[in-house]
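With one protein chain withheld, the remaining protein chains of the complex are depicted in position.
For chain A:
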Amino acid sequence: MDILVFLLHGFAIALEPQNLFLALIGCAVGTLIGALPGLGPVNGVALLIPLAFNFGLSPTAALILLVSVYYGTMYGGRISSIVLNIPGDEPAMMTTLDGYPMALKGRGGEALGLSAVASFVGATVATIGLTLFAPLLVGFAIRFGPAEYFALFMLAFATIGGVTSGSFTKSFIAAGLGLLLGTVGLDPATGVSRYTFGLYELYDGIDFIAALVGLFAISECLLLLEDRRRETATNQELGSAIPGMKSARKCAPTIARGSLIGFVAGVLPGAGASLGSFLSYTLEKRWLGRKGDFGNGDPRGVAAPEAGNNAAAGGALIPMLSLGIPGSGTTAILLALLLSMNITPGPLLFEQQPDMVWGLVAALFIGNIMLLVLNVPLVGLFARVLRAPSWLLMPVVILVAFVGVYSLNNSAFDLYVMLAFGVLGYVLRKLDIPSVPVVLGLLLGGQMEFNLRRAMSISGGDWSILVSSGISIGIYAFAAALMAAGLLFAWWLKREEAGR
């Protein structure tokens, strides 16, 4: 009952003209960013953070804008998957498998319409899940002390990246590097300067946002310079998106299954949307067996991954908002936004800033409807943008990033930080070391250290406090179980790929 009251209150906030307008802008820009190959949810949202700051928005409004962008990119990613056979972003990879064959058969419009409906259902299921489960998790987490929080951070690092990248060593190295970089600056507890080497610009630590934009947007540009994708302009008639509605009804069971699988994948730490779409496609294929014609333009092969990745994107917001532990790259960036605005997500956020949390949840429901409208009748408009020349697109991205980051602190030093992280991000990608754990380390390191030191001062230096409560032991056990599941999954993936 409480939830309903809070949610109604949230709708009152989300329906304020400014917030409604921001949600609409966010949805449209997000769809656009998602559709453009090379710009996905992570680098799209990273790119817009400095702008959101510069607009001088309140935290609630900024969060509504960026989360609408986030949901929008998940919708948009499918457009270039279907039209160009190039995934607009990583979670849309699975959509190429049946989406492009459908487009080749002249059913591109239908595929776009169907996938929009599937995305809508997936995202709505996830948003309902967020409404129901986040408060439950908060009720549980409110009892956490510093030792339990420390365990929670260990859980985040034990699982992030491990599931998707397949290499635990590299994920952990990345997390370690991020944590180490996170200690740069003045130690908040004692004022001792750490690894600043006399550079006063580093006293406040490495600027999250400059680092993020570098890691994701600048490294993407470096990658593009080396491997320019040939623009495969399609002359296929897309056709109307309306028949997609009809085939969506036929695919309803697929969409329902995909949404549930995606949602679970999204809530689990360290998984995120790519896993959501991968699992829902693969399991649906397995489920239908010979009844499906997957890989040759089966509409269900479009519906499953699109429901899955959108549901996962929404699910990933649950641990970020209720525990302060992001489950994916994009939610990590949203966390960076909140931290930079001096807001620490976690159970207290729900008590202290209910307006923000519930306003955001309501904005997600509204944004979803906007996205459905934007993506069924207007999808042709977005598909046309794909023909924008890349020689213009990337410079625009870089310059917006540059001016945006510069004007955060009016500091040219931040620009150098951004460039350095751009090179780091590029090298990491070449080494197949995931960058998301680096971000997590950078973001969560401060909190993790703070909780460790608080726990230690409570116990007077006795390490056993870290494992003295049932909750923390439970969290460590859960982390171990998830790691084992990750290993099993990596093994299964290898076998599945060998068999394909």
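What we mean here is this: a residue touches a chain if its C-beta (ideal position, glycine included) is under 8 Å from a C-beta of that chain, and two chains touch if they have at least 3 such contacts; residues count from 1.
Assume contacts and distances are computed from a predicted model.
Candidate names were "Tripartite tricarboxylate transporter TctB family protein", "PBS lyase", "2-oxoglutarate ferredoxin oxidoreductase subunit beta" or "Hydrogenase maturation factor", and the UniProt protein name of the unshown chain is "Tripartite tricarboxylate transporter TctB family protein". When the full complex is taken into account, the listed residue touching the unshown chain is A:Val396, out of A:Leu8, A:Leu199 or A:Val396. Check A:Gly10, A:Gly30 or A:Pro87 against the missing chain and you find that the one touching it is A:Pro87.
Although one chain is not displayed, its contacts with chain A can still be listed: residues 38, 40, 43, 54-56, 87, 89-90, 93, 167, 169-170, 172-173, 176-177, 179-180, 183, 187, 189-192, 194-195, 218, 220-229, 389-392, 394-396, 398-400, 402-403, 406-407, 412, 415-416, 419, 423, 426-427, 429-433, 445, 448-449, 452-453, 456-457, 459-461.
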